[in-house]
Structure formats: C-alpha cells, structure tokens
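Only one protein chain is missing; all other protein chains are in place.
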Amino acid sequence: MQELKEQGTLQPAMPTCWNEETKPHKFCPGCGHGIILKALGEAIDELGIKGKMVYGCDIGCSLLAWDFFAIDTVQTHHGRTTPVITGMKRANPDIIGVAYMGDGGGYAIGSQHLFNAAVRNEKITIILCNNCNYGMTGGQMAPTTLPGMKTETSPYGRDIEATGAPTKGPEMVAAVAPEGAYVARGTIANPRQMKGFIKKALENQIAGRGLSFVECLSSCPTNWRTNAKQTWEFVEKDMTEYFKVGELRVPSEMKEGK
Amino acid sequence: MAEVSLKGEQRVFMTGNEVIAWAAVAAKVDIMYGYPITPQNEIMHYWTRLAPKHNKKFLQTEDEISAGFTSLGGVLSGRKAFTATAGPGNVLMQESAGMAEMMRLPMVYVIQQRGGPSTATVIYAQQETTLTTFGGNGEGHRIVYSTAGHQELFDYTIKAFNSAWTYRFPTFILGDGYQAKMREPLTIYDPEERGITLVKPEPILGDTERPDRPYKHLRNTYNTEDELYNVVMANQRDWDAMADKVVEWDAKGCEDADIIIVTHGIVSRAGLGAYNQLRAEGKKVGYFRPITVRPFPGKQLQEAMKNAKKLLIAESAYGQLLKLVQTHTYGSTIEIATLLKPGVGITSEEIYEECSKL
Partner (left out) sequence: MARVTKVALAGEGGQGVQSIAEILAEAANEEGKNALYIPNFGVEQRGGVSIAYVQISDGHIGAPKFIEADILIPLSPRAVHRTTEHAGKNTIYIYDNSLVAEGEVNDNIVGLQYFDVTPPCPTADQPNKDLPQDMIAGEPKTCSFSRPGPGIDPKDIPEVKKVIAIPANDIAKDELHPRVFNIIILGAVIAATEVLPLDAIKKALEAKLGHKFEANPKLRDMNYQALERGYNLIKGAM
C-alpha cells in the first residue's frame, strides 16, 4: 500500500485532512458517518481550507469524531455545537467553522439554535446526519423517525397522531433563512452528489454569503437491526419517500456562478 | 455630566450595570454575547452603545444556553468574551459553565442576583450563591468574586478576566439587583495606566494567523472511569494551587471579638456598618467578609474566629452562605447565630439589632 502511494499510482483512500492515527474509526460497521465525513474530508482537501478550519461535533455518535480529523476540533454539549461554532465565527470571522451533529443535536435539543442561526444567517456550515434515531444512546425515537418506524421509545411503531410527523429540517431552514443561505439534503446512497453539496456549503461560507446547511440521509444498521441489503433499502427507498434529496436553497450569486 | 472616558482616572456616578460595561471595555474585552433578563439588561444596553466606539462586538442570542455556549466559542477562538445573566438565566448558564470547568475555558460570567427560586422577583437576593459556586455537574472548579459596590464591580470585573485567562477556570462576578440598579460614585481608570497588566488572550482553537499550527482535539467526554478520574483530579490540583493565590477576604477586629459578623456581597456593607457602630459603643465585635466565595477563605475564617464565642451570619438567602461557612469550619463547636432573609435586603440597623441580642 505504502509503495503504491509513494509511486503515486494508488490514490490515497483517506482525505489528507483525516487523522490517520485514529483510523480505522470508531463508528459501527455500516454506519453512514464514515461516508459523510469522507465527503467532508475530500471537500476540505479540495478547497485547501484545513488551516482555517474548526470542526465542532455534538453529543451522540457524532462525538466519536472528536479526534477524527487532523483539524482543530471541539466536542461540545448536546445541541450546543451550533452556538459554539457561531460564537467562534463571530469572534474570529477568518475561521471556517463546521458544526457537525445528528438529528437530536439539530432538530430537538439544538433546534432553537439551528432555527436562530438560520434566521440570523450565521456564516457557518452545519452538517447534520439524519439516521432516523438516536444511535449512541441505544436507538430511541428521533425527530426524524419515520411514521410506523419501531424504535426503543416507539416500540409499536411511531404514531404520528401522538408524536408528530418527522421533522423536515432543511425545509424549515430554507423557509426562514434569508438570501445568501445554502440549504441541501444529500444521501450516503449518492456520495458524489452529497460531497458536491457539502463542498458548496463550504464554498458558501468562504464567500461569506450566509448560513450553509446540509442534511445527509444516513444509516444506522446497529439500531435499525437491518442487514446490509435492508439498510440500503431503508436509506434509498423508505427515507427518500419522506425526505427529498436535492438542493432547497441556492444563493443567487452561486447560481450565477460567481 | 462629563463625558465618560477611560483616559487617566475619572470619578463617575452611574448604575452598577453601566459600571460593568465600562469595566469590560477597560479590560479590553472583545465581544459580549447575551440574552435579556432583569436586572442585568442594561449591561447589554450600555455595551451595545459603547461597542461601535471601542471596536467591540456583540451578539444577542436566542437564550441563555446559547449565550453561554457562544461565549465559550468566543474564548476558544482567542478573544476575551463574557456574558451576563440572573436568576433562571443563571440556571441555564450552568450548562456552559460545566463545559468551561471540564475544558478549562477562560470564560467570564456576570451574575446580578434576583429573587429565587424560579422567577420570584426581579429585584434582589443572595440566593444564587450555591448555584454560582457549585452549579455545574462537577466539583465547582471555578472562581467566584462577590462584590459589594461599584468600585469593586469595576475592579473585580477587570480582575475576573485576568484570573480566568491566567488560571483557566470559569470566573464569575456575583453581583445583585441592588448593585445593578443603584447609583454611587467610583473611579474608573485604564488598568494598564495603574500598573495592572492585562493578560492577553490567545486562541485555543482556530488560530487563523498560524495556518500551519499543530491541530488540537478538545473534548469533554471520556470513555472510562479511570480516564475521567485522572482529568478531574488534575483539574482539582490546579484548582487547589490557584486557590491560595486567588482567595480574598476582609476581616476587622476579630482578634479580641466575642461575636464575629460574617457577611458577603452588598450585605457586607451593612455588616461593616453594624460592626463600626457596635465597636464605637465599646462592644467586642468582629467583621469577616469572604470576597471570593469560591475559593472560600476557610483557613482565614478559622484563624479569625479562634478566640470568638459566636458567629452571626447575615445573608439575603436561607443558608447559602451559612452552608459555605459550616463546610469550611467543620469541627468547630462555635455557636452560629443567623439572620437569614431570602430575597430581602438587610440594613446595618437590622444586623446591629440582631447582634445586640446575642
């Protein structure tokens, strides 16, 4: 492997901004975090922004990324990654701040921070991993749990009447964020497209236009208790029935190719 | 009224909230994050007016949880940042304070105590002493200055930033609604002109001026009990080492006193008034005031009270100062009398009366 790398004939599998020492990573086999963080890593490499970046991770499985990158990282409290990165960016606008979290950190305990960051058009990039449950704590229902889906706190299937419908986060952000915001939903089932969204989300911050938010449909076979085939079906079919993949808000400057 | 400025020394007459805004400017604070709650709102009102003139920044957040965490972001990026709150807002701030304790972040909080628990009153109390000294889910690795008036609000706010950035513990100014709203004179000054060195902040993460710097991974979660034990114990050792250097107190007439009046914060002015009056009448009374309620001057209190027969503890809370005294004088059999008035101001006449009865 090393020889092939030195010869330059084998492309490194890992983005250079990844921290080699902590690989293989701690996520479960089949977890979508690894794919999302690879897309993020490649985007960071391609944009050459490692030196200016601060990466924040939340509580939940995202906290396992606390030593994932060879980049300044701060693991915060649950739901508080958005305000910590907001605070850093406000104090030093030269920082490229990325707040990384799961469905709880963005749509439950962190929802007021996400909403207000969107309203204020904070110039940070928020990447949210949506796997329809709270993975680290054992698979409880999340704001994004699908109707009828069984979780530890909805053992008979999510009852929409009693607990509400799944949260459509990017739609909410897209509805309230002012012009200059970039909002998209990608999926680990289409990593190239997802990376494109993440890269644009970073570019939007570099250009200082406004909030950039990318939700990534992701997998959690451990708590879904699915095999590989079922896992992909869930991500590609079940989740996309509810969560539409694509760009929801693109700043006009970006559309015009500025 | 003359224009207020920080050149040279200037005597001014203003409310406590305004004093804090000026002190933060004097301490070369870069940014304030805050959320409105009475009685500290005017700190933000004055700061937002001063900010453009002094090249400072401000963000009003969506709540106190966010104010605390955005401030942590501010100090992480190497700027002097602070926030201010009161009452239920203080409860919300404790979450960020816990993160600051664990991660040794140089955060400064200004607390203007109001009645408690819950929303109670917007006026005044000393009922947030326990919350401010030990409010996190940890061991209270923090510094708390309990001020007794405007000159101290100014002096200790400046000192709070120095303490925070030197020792890397979250530091609190424990004021109250009386201090926030009353007007009295003080001298404001440029600390460096008085020979006070201001500790320079430095980025903890995201030092964009040095893009090739080694990266850092900061976390507050650990996997095993042992790991956690080592971290907490290391913080405890640092805290103990800091305590001797940071602890402050004031004591008068304790050497030959039969009764020592123990008070903190604004109530210590009433305590001092009663002490002066009783001494003028020839009574053997002493006065002890912790200025830092964390670290608490326990050794110093034990020393002061070694010949005394009684302590009289007066506070605008039901036993929060009392609890600190009892913890730090454990083993002593000295009689403790109390004047406990949760949420209510205490005058020197009342302490005088109470002391005379003993």
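Order of writing sets the chain letters: A and B. Residues in each chain are counted from 1.
One rule holds in what follows: contacts are C-beta pairs under 8 Å (C-beta built on N, C-alpha and C of every residue); 3 or more make two chains touch, one makes a residue touch a chain.
Note that this is a predicted model, so its numbers are computed, not measured.
J.: Let's see if you follow the contact definition: name the visible chains touching the chain that is missing.
T.: Per the touch rule above, the missing chain touches B.
J.: In the complete assembly, which of B:272, B:301, B:322 or B:355 touches the absent chain?
T.: Answer from the full complex: B:272 touches the omitted chain.
J.: Tell me which residue among B:94, B:112, B:292 or B:348 touches the hidden chain in the full complex.
T.: In the complete complex, the chain left out is touched by residue B:348.
J.: Could you please point out the subunit B residues that touch the chain left off the display?
T.: Touching the missing chain: residues 1, 13, 38, 121-123, 178, 181-185, 266-267, 269-270, 272-273, 276, 280, 345-350.
Basically, only the chains that are shown with their structure count from here on.
J.: I'd like to verify one number: the distance from the centre of subunit A to the centre of subunit B, where each centre is the average of its C-alpha atoms, in whole angstrom.
T.: Each chain reduced to its C-alpha mean, subunit A and subunit B end up 39 Å apart.
J.: Given the complex with subunit B, which residues does subunit A contribute to the contact?
T.: Going by the criterion above, the answer is residues 19, 50-54, 59, 63, 66-67, 69-77, 80, 83-92, 94-95, 97, 112-113, 115-116.
J.: Considering the complex alone, what residue numbers of subunit B touch subunit A?
T.: So the residues of subunit B touching subunit A come out as 30-31, 33, 57, 59, 61-63, 65-66, 69-74, 76-79, 81, 95-96, 98-99, 203, 205-206, 208, 211-213, 215-221.
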